[in-house]
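With one protein chain withheld, the remaining protein chains of the complex are depicted in position.
And then chain A:
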C-alpha cells in the first residue's frame, strides 16, 4: 500500500499567470528516449546519420549507400521526424532521393510495415534503419507503392535491374525522370 497521502497541510503558492511560455527545465520523456536510441545506434557500414542541428535529436537524415544488390553504388537520403509522442507513435520517414523502387513512391512515401501498422514502442530508430536497409537488398513486389516498378520486378527481373541502374544514373524510366543518385 502506498503511504497515506494528505493534501490538507499543503500551502499552495504560485504565480497566478505563470506564462513564461514552456520554459521546461527538464527533457521530455520522448526526448530522453530518443537520446538513448541515438546514443546506442550501431549503424551498418552502408549507413550514415546526419544531424542538421546536433542540439535537435528529433530531426535527422539517414544516408544509405547499398554495397550489394540492385541498388549498389547509389546514395539514398531519408528524412526522419520524431514527434512529441515518440515512442507511442512511429517517426515520420520520407525518402528524399527519387528512386525507382516497388516500395517507395515518387513522393518519397515508404511502405515499411514497422513505420505504420506494425510499429510498437519497443522498436527503436535502429530497427527502422535495418528495415530500410533491407528494402534495398530485397525490394518486395508484394507490397507495392510504385506499381509499375513492382510489376516489372515480378515479370522481368533483368529489365528491373536495367531500369534501376538507368534511373540511378539520371534518366527517364517510362514517363518519369530520375535524378542521378550515384555515390
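Going forward, a residue touches a chain if its C-beta (ideal position, glycine included) is under 8 Å from a C-beta of that chain, and two chains touch if they have at least 3 such contacts; residues count from 1.
The criterion applied here is as follows: contacts and distances are computed from a predicted model.
Peer 1: According to UniProt, what is the chain that's been left out of this complex called? Choose from "NEDD8-activating enzyme E1 catalytic subunit", "Cytoplasmic tRNA 2-thiolation protein 1", "Protein prenylyltransferase" or "Vacuolar fusion protein MON1 homolog".
Peer 2: Of the names offered in "NEDD8-activating enzyme E1 catalytic subunit", "Cytoplasmic tRNA 2-thiolation protein 1", "Protein prenylyltransferase" or "Vacuolar fusion protein MON1 homolog", the absent chain's UniProt record gives "NEDD8-activating enzyme E1 catalytic subunit".
Peer 1: In the whole complex, not just what's shown, which of A:66, A:91 or A:144 touches the removed chain?
Peer 2: Answer from the full complex: A:144 touches the omitted chain.
Peer 1: Just name the one of A:95, A:110 or A:181 that touches the chain not displayed here.
Peer 2: Of the listed residues, the one touching the omitted chain is A:110.
Peer 1: Can you work out which residue in A:44, A:73 or A:121 touches the chain that's missing from view?
Peer 2: A:121
Peer 1: Considering the whole complex, not just the chains shown, which residues of chain A touch the missing one?
Peer 2: 2-10, 12-33, 35-36, 38-41, 48-51, 54-57, 83-85, 88-90, 103, 105, 107, 109-111, 113, 115-117, 119-121, 143-145, 147
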